[in-house]
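Have a look at the structure that comes next, please.
Every protein chain except one is present and positioned as in the full complex.
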Amino acid sequence: MTNISTSIGPPGAEGTPSGVPYRRVRAATEALLAPLTAEDCQVQSFADASPAKWHLAHVTWFFETFVLERFETDFQPFDTSFRVLFNSYYQGVGEQHPRPQRGLLTYPPLADVLRYRARVDSRMLALLGDEGAAGLQALVELGLQHEQQHQELILTDIKHALSYSPGHPAYAQRWPIAAVQPQSLRWFGFAEGLQEIGHQPSLDGGFCFDNETPRHRAWLDAFEIASRPVSNGEYLAFIHDGGYRRPELWLAMGWDWVRGGPPQAGRAAPLYWQLIDGRWYHHTLQGRVEIDACTPACHLSFFEADAYARWVGARLPTEAEWEHAARSLRSPAAATRPCNFADRGAFHPLPQPQAADEPVQMFGDVWEWTQSNYNPFPGYRPPPGAVGEYNGKFMCNQFVLRGGSCATPAGHVRASYRNFFPPDAQWQFSGLRLARDG
Amino acid sequence: MTNISTSIGPPGAEGTPSGVPYRRVRAATEALLAPLTAEDCQVQSFADASPAKWHLAHVTWFFETFVLERFETDFQPFDTSFRVLFNSYYQGVGEQHPRPQRGLLTYPPLADVLRYRARVDSRMLALLGDEGAAGLQALVELGLQHEQQHQELILTDIKHALSYSPGHPAYAQRWPIAAVQPQSLRWFGFAEGLQEIGHQPSLDGGFCFDNETPRHRAWLDAFEIASRPVSNGEYLAFIHDGGYRRPELWLAMGWDWVRGGPPQAGRAAPLYWQLIDGRWYHHTLQGRVEIDACTPACHLSFFEADAYARWVGARLPTEAEWEHAARSLRSPAAATRPCNFADRGAFHPLPQPQAADEPVQMFGDVWEWTQSNYNPFPGYRPPPGAVGEYNGKFMCNQFVLRGGSCATPAGHVRASYRNFFPPDAQWQFSGLRLARDG
Amino acid sequence: MTNISTSIGPPGAEGTPSGVPYRRVRAATEALLAPLTAEDCQVQSFADASPAKWHLAHVTWFFETFVLERFETDFQPFDTSFRVLFNSYYQGVGEQHPRPQRGLLTYPPLADVLRYRARVDSRMLALLGDEGAAGLQALVELGLQHEQQHQELILTDIKHALSYSPGHPAYAQRWPIAAVQPQSLRWFGFAEGLQEIGHQPSLDGGFCFDNETPRHRAWLDAFEIASRPVSNGEYLAFIHDGGYRRPELWLAMGWDWVRGGPPQAGRAAPLYWQLIDGRWYHHTLQGRVEIDACTPACHLSFFEADAYARWVGARLPTEAEWEHAARSLRSPAAATRPCNFADRGAFHPLPQPQAADEPVQMFGDVWEWTQSNYNPFPGYRPPPGAVGEYNGKFMCNQFVLRGGSCATPAGHVRASYRNFFPPDAQWQFSGLRLARDG
Partner (left out) sequence: MTNISTSIGPPGAEGTPSGVPYRRVRAATEALLAPLTAEDCQVQSFADASPAKWHLAHVTWFFETFVLERFETDFQPFDTSFRVLFNSYYQGVGEQHPRPQRGLLTYPPLADVLRYRARVDSRMLALLGDEGAAGLQALVELGLQHEQQHQELILTDIKHALSYSPGHPAYAQRWPIAAVQPQSLRWFGFAEGLQEIGHQPSLDGGFCFDNETPRHRAWLDAFEIASRPVSNGEYLAFIHDGGYRRPELWLAMGWDWVRGGPPQAGRAAPLYWQLIDGRWYHHTLQGRVEIDACTPACHLSFFEADAYARWVGARLPTEAEWEHAARSLRSPAAATRPCNFADRGAFHPLPQPQAADEPVQMFGDVWEWTQSNYNPFPGYRPPPGAVGEYNGKFMCNQFVLRGGSCATPAGHVRASYRNFFPPDAQWQFSGLRLARDG
């Protein structure tokens, strides 16, 4: 990684306050490429995923378009065609290259994309050395947070792409699984009351996305939340009890999804799971491995999470319940506790830790589906301009997930962080934690 | 209508308490057929609509399956094949005939369906004469409320089907439009506070659907709500301002919907609207007529309602706000005020009435889209058994509408009534009322 | 049928030469409606079929557009909207109503379509009384032949539509099947030589379609043709031998078609066949009946016919071979021999007759797939104008069938008659006769 780091920019910028995090985040992105060939970086395995090469270029485009173009004197684009090629969905910036065709772009090749990154980095660091441009720091921070989101997507998208290659090539070394004792699931209760929900700088740190604001009041009835995420062993019991064959357990739309699954088969297990000679295996970033009963179940759609909860006589938490529970932990800030985030290098959820007197694994390991639609908080206003297209326009037919996963960069999430996906999405590291009325 | 009514059952049952509403609702359904041929009743114009003949049979199947089969001694089905043919979506009852093929069932013909209705009516009225069966009254009431819902669907579905026939055949006589003075839109404010939401028998009457329960507390920030629904004239201003060509006004999913509209054209106006020689017309149940500026806009999708609200700098109300506002009217019960429901016979929204010192047209005229997803109320539990499939399993990717429309039977809705459709649905009489933060 | 016939036109026209066939063909069309309700006539069960009501109107539109509009003084259309509604595919006439939406046209209702027919008949018969208009007779004859083609389609389309109604409603009375002795299949040989192919007025009668011309020479190598069509019993042996599970028997496109069949099943038998408790049944125009081993197999796609022939070590004949063999029969004209055409009233192929010293059942019973693509004969020229769109423009990706079926009007086909359908079409009465190299 040293040489990549060295190539980023002039040493002069290294000492500036914002130059350091900038260099660190950018280098972390490129470090993810180490196990990949140029061919791996080229592939787009379905329309909702993107090639790693495209991710690398898009996050760079973000800085070029929203920072350099605005703050650089005599701005010249690196390549005029990139404005369209690497625009994801910002209508305010102009046209976009068709999303399902990202995997067909052999030009620019990976080497040129890395050159694009290096050139933008050099210009960014020069700019960061100049102090005082109003609004610059906020946009840089947004750009870095944005790049961290794409770091997670690089991992989930390459995992999906590699699942098409026979032989189950591994992205990373096998993580060490210490055999653990199954921990029985317990419940923690919370009293009813009017709670404050949403980003609170003194608790969550200075940065947040617009969708975490404004902080507002919400009434919560008494509820209980589970001590840990649902495990693979528990989920297998659901499968063995005919969970995928019993319509009464599913939302109507979920049942259609189950029956309309892989051609002529229907769905019968989570994404990447496979039954071979009576034993369950799954495709992971470490190749194909047998499923461990004590590890949190993941790659569940909202439909699966919801059906499992119904089967067990519980329900998913609302996002307000989840956030309230997370804020009640003894050390609520994700950053201050040891969690299984991407920096741990496991790239897979880890077995449940010893029982504690409060919920465990709320941050890291698996994103936890909530029953809440991804809707605007009361009083929500997106920022003006193209950058305002970041979140608000996607508030339809998606559900909120909370807590981060084993593919999320450490330090990226917080109690108010809202991730969101459509109810049939499975390729994220998504699991669930049960809740029930108090 | 007398002769249809006469054919229903033995006079002896007429005097029983539940016999009267039963006869009235059943007769009202058949009265809707008067203007239709057997061919009209056969047609299914898209997968989400059903033929009128199928509606007639399905509501009868509901009584046969959920009432007669349970309470009748020596129950024999009218026709064993009907159990599958006219089951809409109750997995607990068994298989269903494929929904998109309902329009292909020429057997049973309409005459046989009417015989089926008469025979079930006769048996139901005999049963209703026997007093005392526990649970019977509740199921009959559910069946009648269910039938009223299908009365509205018969109207919306036949309106859609007739739109395919050139010449714009009319279902009903032209309604009288008195030219009115446009009423400027005003706002009514509500203070913040913890409110009770959901069905309240003392206010709303004894019956409700399970999705209106349980009554629960919700915190509302201060808000304002518009004096009346958005009018055609106001919606035309949105069109003329390029509303359908400006992505920044739309949800991302809504913008895809706009561009993916009718082949090679994209969407540029609500369903049924057509621009002919510079003037706007629409297909109605009274044939094609010119659009009246002072009438509430309808056949809007959620996407259109949401985009209009954004354009005008306002937003849609939440369903809790809507319900709170409706309960604050001087005479909150829909049944006690004159409203434009189906019994009025207009089958179309009517022009705005004179301004009042409270919101007008909250009940009847057009269903009003809210920004709330159709989710379970806190503590919601569907009833056990197949009848529990009525509502809960559809709580995904749909939005709540409130207040009833010109096609809703009078007496059917109330302040807590929750209708729901996917965000792209247009064929209901759906409009919007604006809200904004207080 | 008398009263229908009486309603057609003024008695004065009855005696004219062309008035008689005109009245006869038009009455035969309406006679096909006798067993049908208005609902039956409304339904379109897939995009390639049309509602009976539409057929009735379209053949009338043909006379109105191509005869009345050209030859009538002061022509006025019956209804201007019909020009679009009932135009099948004649670009030269103008726009067409979208084919898959024919089943949604409840207007005009059936009664109005019958009035349209009566009015056009009256005007046609008046015109036919005037002698001498050049070109009139040829166009009337084309119109009548065209109407006969649609008589067959009314039968095949209603058979398809009725297959969606449970209970297997019957269109006609059960035909009498006399149990027969299976006749073993024999071969008749033909020597190589240069043959004349195509319509020959002295042999085939005066009328033909343009696609049967020009008569031309074709070299045929020696070949043999089977004594009769392949029977149900023989086809069952193919099924039992795994015919639908052996890719080596199928064209690549046919194998894709087999695997892509009815959802989650693949195809395993001809259209309408069903295995119930170990016995084979099929849907017929007389309801569901058990399959008879000695009856010609029908409702086969080209793919199935081709695979069967490969399985048995033979092949399909070319259309030139078929025509040459048909012309070698002792009484080659279809009209002069007793055949199972629609006038027989069986509406289903009949069991094989006693062996003869020449091929049997070449005309009637089932259309016989050939291995020949539907291509222009050498020197073929379509007639000028819109009427020239009748045949030539469909000469792509279709295969020729010969000989007529049990649903073809008697007198309609001849040795040079070319029917054509895409290789996956099954809803016609299509079977096969084997051939092999001589």
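Order of writing sets the labels: A, B and C. Residues in every chain begin at 1.
Definition applied: a residue touches a chain if its C-beta (ideal position, glycine included) is under 8 Å from a C-beta of that chain, and two chains touch if they have at least 3 such contacts.
Computed from a predicted model, the values in this text were never measured in an experiment.
Colleague: May I ask which residue of C:289, C:312, C:329 or C:395 touches the chain that does not appear here?
Modeller: Of these options, the touching residue for the absent chain is C:395.
Colleague: With the full complex in mind, choose from A:109, A:233, A:266 or A:353 the residue touching the hidden chain.
Modeller: A:109
Colleague: Mind pulling the chain A residues that touch the left-out chain?
Modeller: 37-43, 45, 53, 81, 84-85, 97, 101, 103-107, 109-110, 161-162, 164-167, 169
Colleague: Counting contacts across the full complex, list the positions on chain C that touch the omitted chain.
Modeller: 89, 91-92, 194, 216-219, 221, 247-248, 250-255, 371-373, 375-376, 378-379, 389, 393-397, 423, 437
The rule we apply is simple: only the chains that are shown with their structure count from here on.
Colleague: Using Cα averages as centroids, what's the distance between chain A and chain B in whole Å?
Modeller: 39
Colleague: As a quick test, compute the distance in whole Å between the mean CA positions of chain B and chain C.
Modeller: 46
Colleague: Where in chain A do residues touch two or more other chains at once?
Modeller: none
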